[in-house]
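The complex is shown incomplete by one protein chain, all other protein chains being positioned as in the whole.
So that you can tell them apart, the chains are marked A, B and C in the order they are listed, and the count of residues begins at 1 in each.
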């Protein structure tokens, strides 16, 4: 195949999901990389909000943390943390919430809290919720970017940190969640989207070089695939060049 | 008598009530004049907060309104109006609330809303509450500065805009009001303070040149006077000079 | 989100402010959008519900001009001067029309805007307790803390159809910036369905400025360039408050005739510039 990695394909596919002019509440890590890539390619007017209170940040390099100085220095407005959650996220005025995940289940619920069956005695203690529960609840729609593996893609998350579609259709409305929920999960193998009838995540695009079998093997529930299953457009030279400039010397 | 007016005596007596270093939430008009006089005489470290959000304002001339530019330009901090009420007034961190009144009753309740017995058909429509109800509720103590007259000093206010002592002892605690309430009412005739047992306002000082009979005639309830009744120290030359500089060309 | 677009003041008012709408023109002594208020009068809007902490001269004028059916407010005086005579005439004598009022404290109004901005149906405060304000509106209710059992006060969110403010500057992209006393304007804009901002000028970019509040273009609907649009209020850095106008208003507004003369001479027959 071409000289790009599946991680690069993932980030580029995630970036493409963001429309120019959208307002995007960005988690750190993969989502931030993808959002900054989008802003430097097809979406120069993408508005980035970080939970540190930086609204309209235009970083010239990838921030390592959500509180890096470059975010404040380039923002249209820097507000307090209570304000960014109460006035900007909560009312539903943000178009896209862009999240990562440690575990994700068939109904796109997200776990970033703990692995194991006993909260008091976790097998693995993860960082926790951060801004994710309310990002997942309040943004008009949510994109999740996460590497696909049997460990990460489970039938039912061990802990619901952030609600996707709960137990299935109607749950978001019953819970009073006002955003539409996760519309797209972008992985290193392809793209998953919720089935409009069942809310179950279905493979809707396969990255070049990946196979359905690979995706099935990396998924902890019987993965259905859209038919016919399109192949993701491979990265353009421009996308790759910009991404590599952006991530030079960075972990991801 | 000396060459000063009863209004000047009132403002000077009100200014004297403010301790240096106190934090004072200031209403516009007489309270603002008195607070600024205090800051220029015995209380240079008096902290003035205006409801426009200016904290630590140090105006070099008297503002006509609570939103004059000089307040923002000289403040330690300018915050939003929601913030000034929620973070600064409401928690009880302000020492003194300094208010005016249109009507005041024997239990120091304040009316700035309407005169008459029918809210829907007022004889006189007054401006309304402004910041006063919560200033009266939340400041550690409240001072009221108001000209004394039979019209203004009534047995029972037509409308309780801001609570003093309600119907008497225990009412503030029953209502959950955390500040101590009005500790001093400074008028053009003298000073009134609540009786510790009954909460009724009692004449506790008479300005030079005023008489108890005058005060009784200007009060709509049987006014009691402390015995012996002290006479307010007359204005010093310094107080008068500073006050007149401050109010040059101003209505009050 | 669609970004703010620029428009002429008369076009923006015609587009956004309709008969019967709930409209908030905010600005706490500073940055009061007088020019937009006068344009609303010129366009003959009727049956408005006007919301504002301090009605000030601007609502005295709109009330006297007959635009207003209902007023939601917390302090209706002429700051440092005295009464608002057109407001009083409407409440006391129903001239030029009856005026329904709903009154609050400043703390209550500020929290109502904040709840609107935060997308919450209500706000909680320590307020109103023991006052007669509670008896005259259903929009003040008790709420109990689920942790301590303490009873506090709830007020419902304000959600104006349109909020109008005046700010010092917009940039070419339609971001808006104000500084000095900025009152409750951010909350009022964020709480509203749509918003109109009049500005002193458009600048190529915002130079660093202490104490500035920026409203990004995606939370503003329309921007109209109206230099002096806050007069006789002021725009810090551009103008000073015309205190003499506020003093003179007392005499102008005291009688219906002098008010109507003023209205004809200074508002109705004047173009929107």
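Everything that follows uses one rule, which is that contacts are C-beta pairs under 8 Å (C-beta built on N, C-alpha and C of every residue); 3 or more make two chains touch, one makes a residue touch a chain.
Because the structure is predicted, anything quoted here is derived from the model rather than measured.
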Left-out chain, listing which of the shown chains it touches: A, B, C
Identified contact with the non-displayed chain, of A:163, A:184, A:201 or A:223: A:163
Residue in contact with the excluded chain [from A:6, A:36, A:113 or A:204]: A:113
Residue, one of C:94, C:141 or C:172, that touches the chain absent here: C:141
From A:44, A:128 or A:230, residue that would touch the chain that is not displayed: A:128
Which of B:14, B:30 or B:47 contacts the chain that the document leaves out: B:47
Chain C, residues in touch with the chain not shown (by the definition above): 119-126, 139, 141-143, 145-148, 150, 152, 154, 156, 208-212
Sites on chain B contacted by the missing partner chain, in the whole complex: 21-23, 45, 47, 55-56, 76-77, 86-87, 90-93, 95, 138
For chain A, the residues touching the chain missing from this view: 28-29, 51-54, 63-69, 71-72, 78, 80-82, 85-86, 89-90, 113, 119, 121-134, 137-138, 159-163, 166, 171, 175-178, 251
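Operating definition for what follows: only the chains that are shown with their structure count from here on.
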Chain at maximum distance from chain C, centres defined as averaged CA atoms: A
Whole-Å gap separating chain A and chain B, where each centre is the average of the chain's CA atoms: 57
Where chain C touches two or more other chains, by residue: 186-187
Interface hub residues of chain A, defined as touching at least two other chains: none
